[in-house]
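A single structure is presented below for examination.
Every protein chain but one is kept in place in this view of the complex.
Lettered A and B in written order, each chain numbered from 1.
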Amino acid sequence: MAKITRIGSSERWADVVIHANVARWVEVASDPQADCEGQLKQIFHQIEETLQQIGSSRNDLLQVTVYLASLTDVAILNLLWDAWVPRGHAPVRACVQACLQGNYQAEFMITAATG
Amino acid sequence: MAKITRIGSSERWADVVIHANVARWVEVASDPQADCEGQLKQIFHQIEETLQQIGSSRNDLLQVTVYLASLTDVAILNLLWDAWVPRGHAPVRACVQACLQGNYQAEFMITAATG
Partner (left out) sequence: MAKITRIGSSERWADVVIHANVARWVEVASDPQADCEGQLKQIFHQIEETLQQIGSSRNDLLQVTVYLASLTDVAILNLLWDAWVPRGHAPVRACVQACLQGNYQAEFMITAATG
């Protein structure tokens, strides 16, 4: 069986799981008291940190699913997203509205290639 | 690192991302002015086109997640789906209701095997 690498395992979840050169993880803002724009900026920063941690980069994103607490925030998502995604290396993206826990305004599920 | 192939890259997303013999993509109807049945027919047709483009077929679908703007459309989804999915080669499928952008009535996330 291909090796499974788990980073940041708590009793509830792992921060990242890597298997067969694919990393999967979920990001919500570390500080959910921020508004949606603030939370999205945190999430992009956190994804960046995770990518560095696993030896990957923004160029290696395969798929991102974005759950937004309110679709009225799609405009700000797209503004930040377009500036963040590397030209020519964009992942596939789904984006739907879903009620999220606590004050979370956005929850991302990320799949990325790893070496 | 395994090669990543991106098809139809815009500044926001790729139409399809292929990595380690797995293709991932998202489909919404090209013409969202159609009703849900019309949008679903478009989506099935578009998936077909994408499968051909990547050298795969309906037999290679691994997983489909269906977001419906209204679960009242599950009946028409199932009717079209059952006629479309090849007997003996059905993917796994999740289907939940979620508010979608604009007039989209359905958004599909697809995972398929590729050669």
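Assume contacts are C-beta pairs under 8 Å (C-beta built on N, C-alpha and C of every residue); 3 or more make two chains touch, one makes a residue touch a chain.
Being a predicted model, the structure only gives us computed values, none of them experimental.
J.: What residue numbers in chain B mark contact with the hidden partner chain?
T.: Within chain B, the residues touching the omitted chain are 20-22, 59-60, 62-63, 65, 71, 74, 78, 81-82, 85, 87-98, 111, 113-115.
J.: Can you name the residues of chain A that touch the chain not displayed here?
T.: Against the left-out chain, chain A lists 1-2, 4, 6, 9-17, 19-20, 24-26, 65, 67, 98-101, 107, 109.
Heads up, the rule we're going with is that only the chains that are shown with their structure count from here on.
J.: If you average the CA atoms of chain A and of chain B, how many Å lie between those two points?
T.: 21
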